[in-house]
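Next up is a structure, given as structure tokens.
Note that this complex is displayed minus one protein chain, with the remaining chains in position.
Up next, subunit A:
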Amino acid sequence: MIGGLFIYNHKGEVLISRVYRDDIGRNAVDAFRVNVIHARQQVRSPVTNIARTSFFHVKRSNIWLAAVTKQNVNAAMVFEFLYKMCDVMTAYFGKISEENIKNNFVLIYELLDEILDFGYPQNSETGALKTFITQQGIKSQTKEEQSQITSQVTGQIGWRREGIKYRRNELFLDVLESVNLLMSPQGSQVLSAHVSGRVVMKSYLSGMPECKFGMNDKIVIDKQGKGTADETSKSSGKQSIAIDDCTFHQCVRLSKFDSERSISFIPPDGEYELMRYRTTKDIILPFRVIPLVREVGRTKLEVKVVIKSNFKPSLLAQKIEVRIPTPLNTSGVQVICMKGKAKYKASENAIVWKIKRMAGMKESQISAEIELLPTNDKKKWARPPISMNFEVPFAPSGLKVRYLKVFEPKLNYSDHDVIKWVRYIGRSGIYETRC
């Protein structure tokens, strides 16, 4: 179990230090600083073992969060907790920055006391936490309220309190996906591609509603297809997607998912992540990158890059950025591009080409001349891949929300009275093309 949790700023100064177990000494704080934060070689592994002590860290901008343990713990659990911790902190005071952490240190210690007990993670649901850890002054709670908190925290549905009332019952559902790709130089072969997606919900519903979420999961569709006519199975077969693996928020009834593969749950109040999933098959690649690199002698390099958008013309991709790495001995760059803006960024050793908007089924290109300084070094340039960033208004995995039903038997509102909003956002993860 987690022995302690430390938060450092970029200089390695300790902002928050909370030790849960005796086997973690004070020197652990320094060990992490010396061996990870100030390491000569950048430490890339998120888990570091120093003197039989394991350090699990995540970094949020300039802030390091490190969980320490001497035991053999489930690393995935620790990281899950660390991410949750970040979420909780963001929910309480916004962006995680040194300033914010310093300003809210009392709150953070209070939170740490609540969500970790002797190193065991406890309820880390923001909604629930907010009921008893508040940022306002303490107002004396009635006995009823106190007992309510107790029963809620210890009860079966720890993530939702009773007696919530809204005038307008509303639901927001976002499908957020990031698409990762590695392409071979000729732009012909996909070396690896996968989409990792999340379904994030915001619910403002009264009472204790029971929700049911449906999407075009291949298994579900096929099962239904067998039951109904062949027609439907044909048409939906094309639409359905194969999900490689998924995880759910704790509110989802897993037993039901296992038996019927239906996602039913009593939602927490406010924002939460309903599920996470990953797909690797039939991915719609929103962009194609076609690079052309030509070395002219020892002192010159010509680069031409074409990008093609590959989705419905009616849709608009946004925030497109192409990053073309330049050799380390670049002494000058000239860029010509038709669309957007391109610039040689010496500090990053790359040409950065930015396009604000681009419709589907379009094409654009950039060409650059790179001058090189002859060096004594015989090492050849490693030719790092060209990377790309973008945002598209659809789900590259092909996921579709089929329905989201709400039942509240006790209160008198039905599924039709709930206002539902659905949105798809596809972003680039590591989207690279070798050149």
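Convention: a residue touches a chain if its C-beta (ideal position, glycine included) is under 8 Å from a C-beta of that chain, and two chains touch if they have at least 3 such contacts; residues count from 1.
In this text, contacts and distances are computed from a predicted model.
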Expected UniProt protein name for the omitted chain (select from "Glyceronephosphate O-acyltransferase", "Isocitrate dehydrogenase [NAD] subunit, mitochondrial", "AP-2 complex subunit alpha" or "Probable LL-diaminopimelate aminotransferase, chloroplastic") would be "AP-2 complex subunit alpha"
Could you tell which one of A:Asn27, A:Ser331 or A:Ser414 touches the chain left off the display?
A:Ser331
Candidates A:Asn74, A:Gln334 or A:Asn349 - the one touching the absent chain:
A:Asn349
Where the unshown chain meets subunit A, residue by residue
10, 40, 42, 62, 328-332, 346-349, 371, 373-377, 379
